[in-house]
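Here the complex is missing a single protein chain, while all its other protein chains stay put.
Going in written order, the chains are labelled A, B and C, and every chain counts its residues from 1.
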Amino acid sequence: MGMKVLPTEEQVMFRDAAARWVEQEAGSGADMAAQWGQFAELGWLMVAIPEDQGGLDGNVYDNAIIAEELGKGLVAAPYVGVAVTATQLLLALAPERAEAVASGEEIPLVAHVEAGQGGDPSWVETTATQAGDGWSLTGTKTAIIGAPLATSFLVSARTPDGKIGLFEVAADAAKVREYLLFDMRPAGDLVLDATPATLISSDALSAIEFALDCEHVVESAEAVGVMQTAFDLTKDYLNTRQQYGQLIGQFQALQHRLADMFIELEQARSVVLRGLDALVRNGPDRSAMAAACRVKVAQAGHFVGAQGIQLHGGIGVTEEYPVGHHFRQLIAFEMRHGGAGAQVERYASMMEL
Amino acid sequence: MGMKVLPTEEQVMFRDAAARWVEQEAGSGADMAAQWGQFAELGWLMVAIPEDQGGLDGNVYDNAIIAEELGKGLVAAPYVGVAVTATQLLLALAPERAEAVASGEEIPLVAHVEAGQGGDPSWVETTATQAGDGWSLTGTKTAIIGAPLATSFLVSARTPDGKIGLFEVAADAAKVREYLLFDMRPAGDLVLDATPATLISSDALSAIEFALDCEHVVESAEAVGVMQTAFDLTKDYLNTRQQYGQLIGQFQALQHRLADMFIELEQARSVVLRGLDALVRNGPDRSAMAAACRVKVAQAGHFVGAQGIQLHGGIGVTEEYPVGHHFRQLIAFEMRHGGAGAQVERYASMMEL
Amino acid sequence: MTDYSKMSEDQFRQMVRDFISENLPPEMAARWKKMYHPYKPDVVWWTSKLNEVGWSVPGWPVEYGGPDWTIAQRHIFEEEVFLAGCPALSPQGLTLVGPVICHYGTPEQKDFHLPKIRSGEIMWAQGFSEPNAGSDLAALQCRAVRDGDEYVVNGQKIWTSEAHYSEWVFMLVRTSTEGKKQAGISFLLIDLDTPGITIRPIISIDGGHELNEVFFEDVRVPASNLVGEENKGWTYAKELLAEERTFSAEVKRHKGQLRRIKNIARETKIRGRPLIEDPHFQRRLAQLEIEVLAHEATLWRVVAEEEAGILGAAPTPSILKVRGTELVQRLGALMIEALEEAGLPYYAEHDYFLTEPADPPGRPDAYGVSSDFMFRRSLTIYGGSNEVQRNIIAGQLLRN
Partner (left out) sequence: MTDYSKMSEDQFRQMVRDFISENLPPEMAARWKKMYHPYKPDVVWWTSKLNEVGWSVPGWPVEYGGPDWTIAQRHIFEEEVFLAGCPALSPQGLTLVGPVICHYGTPEQKDFHLPKIRSGEIMWAQGFSEPNAGSDLAALQCRAVRDGDEYVVNGQKIWTSEAHYSEWVFMLVRTSTEGKKQAGISFLLIDLDTPGITIRPIISIDGGHELNEVFFEDVRVPASNLVGEENKGWTYAKELLAEERTFSAEVKRHKGQLRRIKNIARETKIRGRPLIEDPHFQRRLAQLEIEVLAHEATLWRVVAEEEAGILGAAPTPSILKVRGTELVQRLGALMIEALEEAGLPYYAEHDYFLTEPADPPGRPDAYGVSSDFMFRRSLTIYGGSNEVQRNIIAGQLLRN
């Protein structure tokens, strides 16, 4: 039960700063590149980097606290993808690179997911072959959130010896098929066709697994933020909207639905703390807990988002009212990494039987 | 959409007669043997038997109508097991035996289910070996409802040529381990240890499958009756019980629960009609529809029974109030033939993909 | 006119299929199998095509051009056209206001409107909901004040599907504030070209434009556009909805979804194996298919009871609506799950649905799936939210 529950003073400061930033900037129309500079200035990109590598010596807890606030404001800039996934990967395999990421100078994004991976980090069909001094990659990496912002991609690929290596492809040398996710976040697929790449590590699977587990948990924290706002909007609506001559919050069936939403939100919040604890302990249950985290938060988010819309009635399905945006981002969260169903399968494969 | 929905005049008569009988006799404490004589007299055992074999020339619809009424009264006598399963099996393999069953003189029960069968009729581990002129069976058949009443058992067993044969074992020659089901219906396991048996058919699988499909559907009709009473009791309770100075039926959350119970009850009732239709058509979808029927009715029954208890509050879990008895019988229905989960699997194996 | 009453259900179904295969352009079918919002040119063309054989208004009395189908035949027709990818007919004219005009319209209203509705020449919007009259529809406040031989209409309607490309709107308006709130409501037909009407799009969370707000400012409507009697509009509106009591069951959509899920799951390979072969996925699909079977059987029961003139389980339309809409959402959830990341790209039916949408990157079988999933959140809200439906069900049960 020794799970860390309460934030430190420093974490409270980060949380408050992030909340203020979201309030002031999130809807300001500033472009992602400008926002990224602010993230760097605020120190958010270096929270999990050790002091001797120029960081703030914190860990994924700090990332999670910031991510949750960004989630509340549906901030599209790929904070988790860079400050968590890419950063953790580089800290494990090329720690000298971390500082440039922390400063905002470099914005690497991990390009690992492929169609048909089903949430299994070891299923990689992209191939790497040696070409002269360097390497060349072939395959397609998909659903890279924030791809238009990236300065480079950290790409997993299977090498001729059957291992999974990590490579880097500069953004300007890469073919990126950009698109919007249905939640309006910019994203892209990285299409590799004998694309030249630099080797970072020839045996990167366990570092990738660790980084993805971090992504699962911190993205879950972000989703809890998304959910929290959906819940708050709904609660306020029940206290405002009148039908049949009374506040709709006085209808018991809606009250009970709100109670169920709150229970799910609380379960999601709790399981994230458990996931963070597992990351920091880094014991044999780490990946199982990360999967559990993703599953529970995705399912809770689906429920809370959908019921948030339902309790709003017609206005809930409109673009001009926010609760539907939160639902969309929660569904996008659910569908990533093979989808929540694939993560249940992954948990099952690690479960003690 | 040509599914038969409305009962014929004759079926309405059967239904009314069965309803009257249940009202007068079901709780009368009369033993099953005495009740069985009444079933025979009322013609209920012969409804599905062709006229030229001394029956009433009806079909499983008629059985279903009677079974539903018996379900309402939680009648323990194995009407479905004898008048449907055993009768259909004999009509297919030994039609000359049907008349004695219809008259109540013989009470054969099908002994087919084995532990680990998972609802798959073709999984039979009981073995039959030839012994002189006759046969001898070894294995255990389980959860035979009404076993203490049986005059004989119709036993499926695998013969040396790998086929599934049907055999008969007289009740007085059989070792029956009798017990109560948790819903208080008498039942038993048939323990066969080189037990002498008479061969009825050396290739009985398809007849067994047909008879079991009939059992699935008509037992589902019985369960709909069980559910109907649970629903009615609950509805009446909501209109009677007061808390916080008002009828509890005025609380919206309970109203919506009642609405959901009703929806499930109606779906269950509908799927039984579809199952009956599939039996009578006897097309390629017959077994899939029978499995679907069992699944839907079991799940609806679980929900309706459980919520029936919940809406009654404390009194719902007591032996002296009926709604809990209905829940028990619905759960027993759900657990039979491998359980509802196994029936989903069976449906999936037959589903068009 | 063909006598359909002699046809078996199989014959009828075959006739519909033959008609579709002879008349529906394949590119139109392909378009509709991925779309989920109406696309006007197709809708108009297909309506007129059906009208040529008298099939555009299956629910109308024979004397006004209805084909005299049984309820079962109507359901078979709906299912076949849907599953074949025929353009979805706009219900407001054909199945909502049309029958009301047939029953309560003046001879002039009938002569003018019914042929144009049948042929698709004039498309209709429904002006019922208002910002403060959603679940509680009878609280509506849009006023129509009699002034000589005109009504002057002021107020606002909302959630008005397809108003932006319709020619007329039928409205519930308040003509009296006396008595119960249901008592002062009238049923009025308004030409959307009348001065004083402003239509403002409401973009839904899938990025599509089907809904609108409509504002009325001193809109002068001929009194001859009143349907039936003044202050009796609530009655007609209720009949209009009851008329269609079995057509909100969504069974045709469920069947389309099941087909599409199976197609997707065949194409989705997880670690090299088609998802359709995964035993867990199969059983979840089986579970939903069983739910659809049971729901469809309920629909059949109700249709048979209706045709036999039996009322059946009283709150039937509410049951069909609640279960039908919730099943659409559950099936949608399984479909997006089967797509994994392939369902993430935004599929924009963006150009206000007067042009065909552009295809996003990725698998063609994924087009529109997640957008449709988003848009279908509205199913459990409109037409009386499922909460209101459950109130109705329980109310009827507890009274009996």
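We adopt the following convention: a contact is a pair of C-beta atoms (placed from the backbone, for glycine too) under 8 Å apart; a residue touches a chain by one contact, two chains touch by 3 or more.
Here the structure is a predicted model, which is why all the values come from computation and not from measurement.
Engineer: Kindly name the visible chains that come into contact with the excluded chain.
Structural biologist: A, B, C
Engineer: Taking the entire complex into account, which one of B:127, B:250 or B:310 touches the absent chain?
Structural biologist: B:310
Engineer: Check the options A:62, A:114, A:168 or A:345 and report the residue that touches the missing chain.
Structural biologist: A:345
Engineer: Would you mind spotting which of B:131, B:180, B:194 or B:353 touches the chain that isn't drawn?
Structural biologist: Only one of B:131, B:180, B:194 or B:353 touches the chain omitted from view, namely B:180.
Engineer: Quick one: which of A:26, A:93, A:192 or A:268 touches the chain that's been left out?
Structural biologist: A:268
Engineer: Mind listing the subunit A residues that contact the chain we can't see here?
Structural biologist: Where subunit A meets the chain not shown: residues 1-3, 5-6, 235, 238-239, 249, 252, 255-256, 258-260, 262-263, 266-271, 273-274, 289, 292, 295-296, 344-345, 347-348, 351-353.
Engineer: Can you name the residues of subunit C that touch the chain not displayed here?
Structural biologist: Counting only subunit C, the missing chain is touched by 278-280, 283.
Engineer: Going by the touch rule given at the top, which residues of subunit B touch the chain that is not shown?
Structural biologist: Interface residues of subunit B facing the absent chain: 113, 115-118, 120, 123, 142-143, 177, 179-182, 184, 187, 189, 242-244, 251, 253-254, 302, 306, 309-310, 313-314, 316-320, 324-325, 327-328, 331-332, 334-336, 338-342, 345.
Keep this in mind: only the chains that are shown with their structure count from here on.
Engineer: Taking each chain's centre as the mean of its C-alpha atoms, give the chain farthest from subunit B.
Structural biologist: If we average the C-alpha coordinates per chain, A ends up farthest from subunit B.
Engineer: From the C-alpha centre of subunit A to that of subunit B, how far is it in Å?
Structural biologist: About 52 Å separates the centre of subunit A from that of subunit B.
Engineer: Using the touch definition from the top, which residues of subunit B touch two or more other chains?
Structural biologist: Expected reply: 252, 255-256.
Engineer: Provide the list of subunit C residues touching at least two other chains, using ranges where the numbers run on.
Structural biologist: Correct list: 387, 390.
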